[in-house]
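Have a look at the structure that comes next, please.
For this depiction, one protein chain was excluded, whereas all remaining protein chains were kept in their positions.
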Amino acid sequence: MKNSYFPGCNLKTEAKGFEQSAIAVSKALDAELVEMPEWNCCGTVQTMTTDNLMRRIAPVRVLSRASNHVKELKNSQNQVITLCSMCNSTLKIVNAEVKENPNDLEKINFQLENDDLVYEGDMEVKHFLEILRDDVGYENIAKKVTNPLEGMKIASYYGCMLLHPEKAKIDDEEMPTVMESIVLSLGAEVVDWPYFKQCCGSYHIVDRDDIVNSQVVKIIRNAKKTGANALIVACPLCAYNLDNQQVELEKLGVEKEPIPIFYFTQLMAIAMGLPQKVNHFEDHHINPILLLKELGLIGKKK
Amino acid sequence: MSYDYIEFGDTEKEFTSKIEEISGQNIFSCYQCGKCSAGCAFSNLMEKTINHTMQLVQLGKKEKVLQSNTHWVCASCLTCTVRCPREIDVAAVMEAIREYTLRYEPETIERLDLPEELLKKIPNIALVGSFRKKSEL
Amino acid sequence: MVDQKMLVEVAKETLAREDVKYIIGYKKGSYGFQTSAAFAYTPKDVEEFIFTPLCNKNLAKYPLKEEKLPLKRGEEEDKRKIGLVVKGCDSRAIVQIIQENGMKREDVVLIGIPCPGVINQKEIEKRFPNQSEITDINEINDEYVFTVEGKEHKIPKQELLAEVCKTCEYPNPVLYDVMIGEEVEVNPKAEYEGIKDLEEAPLENRWEYWEEQFQRCIRCYACREACPLCYCSTCMADLLEPQWIRRSVNLSENTAWNIMRAFHLAGRCISCGACENACPMDIPLMELNKKLGKEVKEMFEYTPGLDIDAKPLLGSFNPDDPEEFIK
Partner (left out) sequence: MRIGVYVCECGKNISATVDVEKVVDYAKSLPNVAASRVYKYMCADPGQELIKKDIEELKLDKVIVAACSPRMHEPTFRAAIEDKGLNPYTLEIVNIREQVSWVHDDKKKGTKKAKSLVKSSVMRSALMEPLDRKKVGVTHKALVIGAGIAGIQAALDIAGSGYQVTLVEKTSSIGGKMAQLDKTFPTLDCSACILSPKMVEVGRNPNITLIANAEVEQVDGYVGNFKVKIKKKPRYVIEERCTMCDDCVPVCPVIVHDEYNENLSPRKAIYIAFPQAIPASYIINPDDCLGIDPLICSKCKDVCGPEAIDFDMKPEIIEDEFGAIVVATGFDTYPIENLGEYGQGNIPDVITGLEFERLISPGGPSTGDLRRPSDGKLVKNVVFIHCAGSRDPAKHLPYCSKICCMYSTKQALMFKHEVRDGTAVNFYIDIRTGGKDYEEFYQRAAEEAKVIYIRGKVSELIQDGDKILVKGVNTLTAETVELHADLVVLATGIIPSQGTKDIASVLRLSLGINGFIKEAHPKLKPVETSITGVFVAGCATGPKDIPETVSQAGRAAVRACNIIAQDEIEVEATIAHVDEILCRGCGICVGTCPYSAITLIDTKRFGNIYKVASVNEALCKGCGSCAAACLNGAINQFGFEDKQILAMIQALGEE
């Protein structure tokens, strides 16, 4: 099975480890992610105004190109897969909106004429987590695990965009289970913690890092309190905020002993014994290798 | 203590209906339960609670709404939207207030100079997101 | 094609049964390309039975037409069955009628014939307008072969095949007691392709189109007489009190009649095309029927004439009906 995959801006820069580990994992699980050609920015954060069609053009262009890509792939379902939960949310919402309002879609399609594109409202947007849950199945993930993550106590951090709003959510917004189920199938321990969807502060990092810091402190303290030794995320922005700001907070003397932040696919890659280089741990601000070594999960001799 | 004189003149009505138009929400569905404020992760940084803002929009108190930082502190995490018992997309109302300012009173917004090294360091996703919410881009 | 001998043999066997009154099948018509219904009371009658691509009438109509004569004192009702030769569409009509309590399953014995499709009567008569001699047609390798005025003609099947047969999903009888021959393969065109253009046309154009069609109707009611599902003992069109449709032949009343008939067949029409075939004015009645059939299929996921135990669509009531049409 091959899936059309939309990367989005960060997967090629800060979050290389997310993309490459996800692609490696997807191949191993026979749900391969194949990058769609000529993609552009999803638009980042969906507009919640009713009248701003301009901001819906970018996502619709992506959907239209993905639709063409799916046709080339053959045997693929009419769906485009995202890794970044922000992209996922933006594309899903815009997709739902233009399907509901054919008049808007017509106007947007008019703008796409220059690119020789037209979107017919025939695509579904899925997050890779949904593919793992619905198409692959947790048992099949467990079957591929060669290096169970014993000793890892993981707090699954969903953030807002995987669960909000109704149109874009991938799981129950108050009690999601998809990340936890994956963690369990990797042989790691799940931590039951309430801050799994407390917002990280998002784009406020640009000009209001105080907002982000206050959130990061709350989230990290709660994770530590419940015994977690690592967090997993599905969003490059959450990852950056939680990862980088822990370092900043340490510098400020607010919070000590930072805990590493992983993309869920990185842990899957480790548990499935895939090559270490896909994870690009060198991009992380808090070195995750220390913990992995301490627990004997990498660097073991066969 | 503060005092307010309530009147529903054209300016008040116009502000309310403009916010309703941009957000696509019926502001008057709000019955002031405050669940939006209660669940907001950023309420400690807001000058007015969200439900207070909603009430002010209902009353058409444009100045009071725009002076407050509430809608700028909102990070669009949509917790309020999914929990609102009256099916109001509260986050969209916050967005509408931001949009209103950007469209009709851009001069009231302070310009920000971002240092070069910050721009290099921060992921694009945050930059684009921030510009989309806080500027006319 | 069906083995003629086998048909006669099976019909004779059926007729020999004690509980069978008579058998209805096809026989040669009296002129040209016509065939007609045959009523066989004796083995000799059965000898006349045929099945050719010209057997395009729907025989399901006939058992219902039987007149029940007043019984003399002490006389018992004749409860024997009526034998019937059925194609796919005839059998569906029977199923639909049974569903509607129009007859009981035990009232009929069905001799099923897998049908490779029948000829569009109008088309062939158009091509050979002067043919009055009784003509046989055989289907050989996707061609119809027949002789007109001493000259042999071979015409590709698709050219003469009736429109409804091209999209027929059930050429094999869905209900039968005996089946003659092998089932034919089902390979229909998309069923509602034919009405697509009409559906997409603007409202005014559609109205204009139908005005034109109904203008021509002469209200002979041949459609009703040919339709196996128009079997009400008293047709609403014939009622005087209240009078739903006036007798006058004009656009208004013609439209009323044709639309009423179409609605009356919604969820009941089994697409045999008998009405259109019978219409002397060439009104495309099946377009109306297909449109309503499509609506029914999409809204209620219901196809008429398949299951004798199903409830008739318009006679079923679901308290959870979403009633989306109420705004």
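Quick notes on this structure:
By letter and in written order, the chains are A, B and C; residue numbering begins at 1 in each of them.
In this text, a residue touches a chain if its C-beta (ideal position, glycine included) is under 8 Å from a C-beta of that chain, and two chains touch if they have at least 3 such contacts.
Quick caveat: nothing in here was measured; it's all calculated off a predicted structure.
Among the chains on display, the ones the left-out chain touches in the entire complex are A, B, C.
Annotation: of A:Glu139, A:Glu174 or A:Glu257, A:Glu174 touches the absent chain (contact as defined above). Contact with the undisplayed chain is limited, among B:Glu14, B:Glu87 or B:Glu105, to B:Glu87.
Residues of chain A in touch with the missing chain: 172-175, 194.
Listed by residue number, the positions of chain B touching the unshown chain are 31-40, 43-44, 48-49, 51-52, 79, 83-87. Although one chain is not shown, part of chain C still touches it, namely residues 68-72, 75, 77, 100-102, 231-234, 236, 239, 241-242, 264, 311-312, 314-317.
Definition applied: only the chains that are shown with their structure count from here on.
Taken as a graph of touching chains, this assembly fits none of the simple shapes: it is neither a line, a ring, a star nor a complete graph. The innermost chain, defined by the distance from its C-alpha mean to the mean of all protein C-alpha atoms, is A. Centroid to centroid, with C-alpha atoms defining each point, chain A and chain C lie 60 Å apart.
Distance between chain centres (mean CA atoms), chain B to chain C: 67 Å. In the complex of the two chains, the chain A residues touching chain B come out as 8-10, 13-15, 41, 43-45, 47-52, 55, 84, 86, 160, 163-166, 173, 197-199, 201-208, 210-211, 214-215, 218, 236-237, 240.
Considering their complex, residues 21-24, 41-42, 44-45, 73, 75-79, 81-82, 89, 91-92, 95-96, 99, 112, 114, 118, 122-130, 132-134 of chain B touch chain A.
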